[in-house]
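Encoded as structure tokens, the structure appears first; notes follow it.
Missing here: one protein chain of the complex. Every other protein chain is in place.
Think of it as A and B in the order they're written, each chain with its own count starting at 1.
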Amino acid sequence: MSLAALGVLAVVALAALAAPVLLPYDPDAPDAERTLEAPGHRHWLGTDLYGRDQLTRLVYAGRVDLLVAIEATAIALSVGAVLGAVSGYRGGFIDQVLMRIIDTIQAFPSFILAMGIAAALGNSVTNIVIAIAITHVPIYGRLIRGEMLRIRETEYAEAARTVGNRQRRIMFYHLLPNCFPPVVVQATLAMGFAILTVAALSYIGLGIRPPTSEWGAMTAEGASYIVSGEWWIFVFPGMAIMATVLSFNLLGDALRDVLDPRMKGV
Amino acid sequence: MFGYIGTRVLLVLPTLLGVTLVTFVLTYVLPGNPALVKAGPLATPEHIAEMERRMGLDQPMAVQYWRYLRGLAHGDLGESHTTGRPVLEDLLQRVPATLELTLAALLVALAVGIPLGVVAAVRRDGWLDHVSRLVGVGGVAMPTFWTGLLALYVFFYALGVAPPPLGRLATGITPPPRVTGLLTVDAVLAMDGRALASALHQLVLPALVLGFSVMAPLTRMVRATMLEVLESDYIKAAWAAGLPRRTVVYGDALRNCMIPVITLLGVVFGFLMAGNVVVESVFSWPGIGNYAVAAMMSKDSGPIQSFVLFVGVVYVFVNLAVDLVYGLVDPRIRLR
Partner (left out) sequence: MTDLLAVRDLTVHFATDEGIVQALDGASLRVGPGEVVGLVGESGSGKSVTALAILRLLRPPARVLGGRIEFDGLDLQACSEEEMRAVRGAQISMVFQSPRTSLNPVLPVGHQIARLLVQHGAIRPREARARAVEMLREVGIGEPERRARQYAHQLSGGMCQRVMIAMALATNPRLLIADEPTTGLDVSIAAQILDLLGDLGRRTGAAILLITHDLGVVARRCDRVVVMHAGQTVEWAPVRALFHAPAHPYTRALLRSIPRVVGTGEMEPIPGWVPSLLAPPPGCRFAPRCALVRPECRAPVPVRSVDGDHRVACVAAEAS
């Protein structure tokens, strides 16, 4: 099962990276003679209103979605890790303050908050990355804080302290690496969630806008063609989202079984 | 018990404050100058400056925040210039539509999701278990808007059983007199068969789509909890005491499983709110999500932050309610 997931992800990643080389069509080039063509041997996934090849657009859009997910996850992880580590290790007042901040972020359903941030900041890719990153910080913050609370009392930490290491060094150099297994699992699962978020934001118009192609936006374009039966425009981008998210989820589950069996009910 | 209630209620206040602070920051950070927006396109620079002063935009942040809070307390959530009305009024007018959709979807998710999770755990590795795992894994990965579009394509375009996604009632049907705002309920109260049929007909597909999207995580969690409960010592003791299967599984185990599931309802509600926005968009459902998004599209930026605030506040109270119900139902908390 997880091998299949890895396989799919590998294909997606490769396709995203190698797109310009592999695909014969230009994603943005219109072709007035071949508009709204159903999937066939010339255009495997059909064309849209402007005659653009959907397969090419799909792959290029995939690059955007993956990029957003990776960047957002990386930022959220870094910020969350620092917050969680400091909060868990120092405790006391600073722990209370940081936890209140995290609580406030989690007081909103995350998608709704992402909507608000995206609306406030604007539609650029960077802003969407920031919006998603902010809503994901609590995930890593809490996780690492929990791990930190658990291991700061261990003998390992005690030894590091006795030797005279500075607190910052203890936190980041010695203890943080021990938190990696659950973090890796969580990050993998959260990547899928990030993709769903950016796609949904783009679908309702708050995310990535044309001319940059993105899976959610492509699906939105396809929505108006349901009533006239051109199904391929909305089906394939959605399928791409589902396949990618599913692969991340399966991979995350497999990683969890391997790295951290005690997390098994989370 | 009262300590439990007390702490929970007290904690709500700082959380609410945090929520307003966030939406205040978001409003403040909005691109553009609110005074410019309010003054209109023909305003002169002096006019805009005057507007800025009147709106307090030249004041320090803390003062502005205070004014913001005061405004909120008076129900001032700004104005929408697409509708020309106060945002609060717009929201309240559209809340029943969202509420009806949310409740219908919740009903679907609970009525299907919980039994599915329970039976999947009881008949582990049976065909229903495989179905539930498929639903759980697949459903979580499907983007809700895509599910909605697929449903529309299959049931509306291809099969013709679903109505066109044009709103809550088919064109030509007069709505029943407004009592609750929920068309189905109002139609029943007014004994209006036609309106009821039409309202249900329009509601079915979006409710199923939204319900299905939150059903996936719910089923997974119910299944996991039930499996854990079935392995517990007191269930083994119940078997040893010769109690019939019906009592042990669907009495004792189920009861113990449902209690933690209550805490899930808060999270489920969060998923519902998020999915609502998208489903309303797909089906052109005239709820608050659609309103906020449509306003945003017309560069009318007030409604969306007020929408975020509204949802945030409701979410806080829903979670509080869930906590309180949990405290009441679990005897370990109810009795010290």
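Criterion: contacts are C-beta pairs under 8 Å (C-beta built on N, C-alpha and C of every residue); 3 or more make two chains touch, one makes a residue touch a chain.
None of these values were measured; they are calculated from a predicted model.
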Where the missing chain makes contact, among the chains that are shown: B
Residue among B:Gly6, B:Gly126 or B:Pro244 that touches the chain left out of view: B:Pro244
Residues of chain B (touch criterion as defined above) contacting the omitted chain: 232-234, 236-244, 247, 252, 255-256, 259, 330-332, 335-336
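In this section, only the chains that are shown with their structure count from here on.
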Separation of mean Cα positions, chain B and chain A [Å, integer]: 23
Complex contacts: residues of chain A adjacent to chain B: 100, 103-105, 107-113, 115-117, 119-122, 192, 196, 199-200, 203-206, 216, 219-220, 222-223, 226-227, 229, 231, 234-235, 237-239, 241-243, 245-246, 249-250, 265
Touching residues on chain B, where the partner in the complex is chain A: 14-15, 18-19, 21-23, 26-27, 29-31, 137-138, 140-146, 149-150, 152-153, 156-157, 164, 224, 228, 270-271, 273-274, 277-278, 281-282, 292-293, 296-297, 301, 304-305, 307-308, 311-312, 315-316
